[in-house]
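Got a structure for you, written out below as structure tokens; questions coming shortly.
And then subunit A:
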Amino acid sequence: MGLSFLLFYISAAVAITTAIMAVTRKNASHALIYLVVTLLSIAVIFFLLGAPFAAALEIVIYAGAIVVLFLFVVMMLNLGRSSVARESQWLRPGMWVLPAILSGVLFIVFGYTVLQTENSAMIEGQVVPPKEVGTVLFHEYLLGVELAGVLLLAALVGAFHLGRRYLEERREN
Partner candidate 1 sequence: MNVLVLILLLLGAGVVAWFSERVSTKLPNWIALITFVATTLWVLVIWFNGPDAAGLYASLRHEWIPRFGIELHLRVDALSLMLIGLTTFLGIIAVVSSWTETKTRHGFFQFNILWVMAGVVGVFSAFDLFLFFFFWEVMLIPMYFLIAIWGHEDKEYASMKFFLFTQISGLLMLVAIVALVWINYNISGTLTFDYFELKNANLDSATARLLMLGFFIAFITKLPSVPVHTWLPDAHTQAPTAGSVILAGILLKTGAYGIIRFVVPMFNEASQEFWIWGMSLGVVSILYGGYLAYSQTDFKRLVAYSSIAHMGFILVGVYSFSKLGTQGAIITMIAHGFSTAALFMMAGALQERLHTREMSKMGGLWVRAPRMGAVTMFFVVASVGMPGLGNFIGEFLVLIGAFQKSVVLTVFAAIGIVVAAVYGLSLMQRSFQGVPNPDVPKMHDFAFREMSVMVLLMIALVWVGIYPQSLLQMTAPLLPGLLD
Partner candidate 2 sequence: MTTALSIPLEHVFFLAIILFLIGAFGVLIRRNIIFMLLSLEIMMNACGLAFVAAGARWAEPDGQIMFMFILALAAAEVAVALGLVVQLARRFETLDIDRAEELNG
């Protein structure tokens, strides 16, 4: 019981709040900013859970790369003020009800079941340092890394094919 304990719950609360904000914002840029906050608080939690390397990657790659990619697209597609108006038109409260109920029920079922667990396991925050992660990653999971490479290659080729056409045809216009 200490600071980290408290920190966990605060971060969790922040993550949840900002996640909700992120999915409900009308302005795409705002939403992305909220998402970044979510990611940051998750990074904090990672750190608390004893995974500093994951926390770093969360910030570097997720917040740093993926969200930025999103932002590029948002800007490229020019989702400005008009899109905000459109979003408010699309986001009718009536539409929220069923999804909300479904999510709620899922959560209740999940929660009820998990809470039935007796002698629950505690996370002591044992730190697994990056070095150890690296060792295992490039030893036991070496082939996994290779496969991740192929995965990225596939994504690269795919994104190239899909995106290139766009560029070329714009040039033609």
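Details
The rule is simple: a contact is a pair of C-beta atoms (placed from the backbone, for glycine too) under 8 Å apart; a residue touches a chain by one contact, two chains touch by 3 or more; residues count from 1.
How these were chosen: all candidates are chains of the complex that A comes from, given by their letters.
Fair warning: this is a prediction, and the values are worked out from it, not measured in the lab.
The contact partner of subunit A in this complex, picked from the candidates 1 or 2, is 2. On the side of subunit A, the complex with candidate 2 involves touching residues 1-5, 8, 12, 15-16, 19-20, 22-24, 28, 31-32, 35, 38-39, 42, 45-51, 53-54, 57-58, 61-62, 65-66, 69-70, 73-74, 76-77, 79, 83, 87, 90-91, 95-96, 98-100, 102-103, 106-107, 110-111, 114-115, 117, 120-129, 132-133, 135-137, 141, 144, 148, 151-152, 154-156, 158-159, 161-163, 165-166, 169.
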